[in-house]
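The complex is shown incomplete by one protein chain, all other protein chains being positioned as in the whole.
On to chain A.
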């Protein structure tokens, strides 16, 4: 993928050094006092080194000690921002109460807006920014597999097997998404629309990669997965109906229709067998599982608010 357009001095220096002299000593001091959006973009680029080719950047920089140092500083800042927003629900057990707790949260919903009101151009913009995640759907969670005990590992693979098409490349979820994009005449190559992604979307993607990459955060990764799956089935149906209302291509509708049935299964598995299996072996990770679940819903609410604000929807609702 091509490197995105920098958003401040830190991402500017990082992108320039990746492109030219590969001398990163001067980048590290810029990680203090940087603007959060600038830092989020820099971290997103550093995370991409672990997933794919960056045009003009040698592969071995993935494990460059100076880049890892910069990544660590930015990840600590991200984790502190996420932690500062979180408080664990009291008197609740993750495996018994997660689904009820999720139902009680009432964050802003892009699916509800797409269902009835969004314009075609707004939906296409949403597809562009969602592509940062959907084109690598489930990949951050795949990193968690070797860090788990027997039960949780088998359970996570049972879910991931379905996410990755159960052996059929045509059913692989991020490929279904790529086909949906292509049918809308959008470019499904990874990272093409990174410049369209607002800060909240970068933060959301960085949080998933942070949880996936660090063994220490495996509880948060699986808690995040459970909340993600638990907020997918009904919203996916609304998305599918909204896309049909606007006459958008069947391939994109298919992606959402697939998620209605798939995630009705996945939410149950994620809570009962995956997080259930994890906590049976490592009960001390319960608080972390809640942290992951909270972060998932909190970031989705912030992404929705940002998009609805940019479209003037929240402003109109306040006036009405």
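The working rule: contacts are C-beta pairs under 8 Å (C-beta built on N, C-alpha and C of every residue); 3 or more make two chains touch, one makes a residue touch a chain; residues count from 1.
Heads up, the rule we're going with is that contacts and distances are computed from a predicted model.
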item	value
Omitted chain (choose from "Aspartyl/glutamyl-tRNA(Asn/Gln) amidotransferase subunit B", "CDGSH iron-sulfur domain-containing protein", "ABC transporter ATP-binding protein" or "Transport permease protein") - UniProt protein name	"CDGSH iron-sulfur domain-containing protein"
Absent-chain contact - pick from A:25, A:84, A:150 or A:319	A:150
Residue among A:12, A:35, A:125 or A:158 that touches the chain left out of view	A:158
Among A:213, A:265 or A:314, residue touching the chain not depicted	A:265
Those residues of chain A which, in the complete complex, touch the missing chain	99, 103, 150-151, 154, 158, 161-162, 166, 233-234, 237, 260-265, 267-269, 272
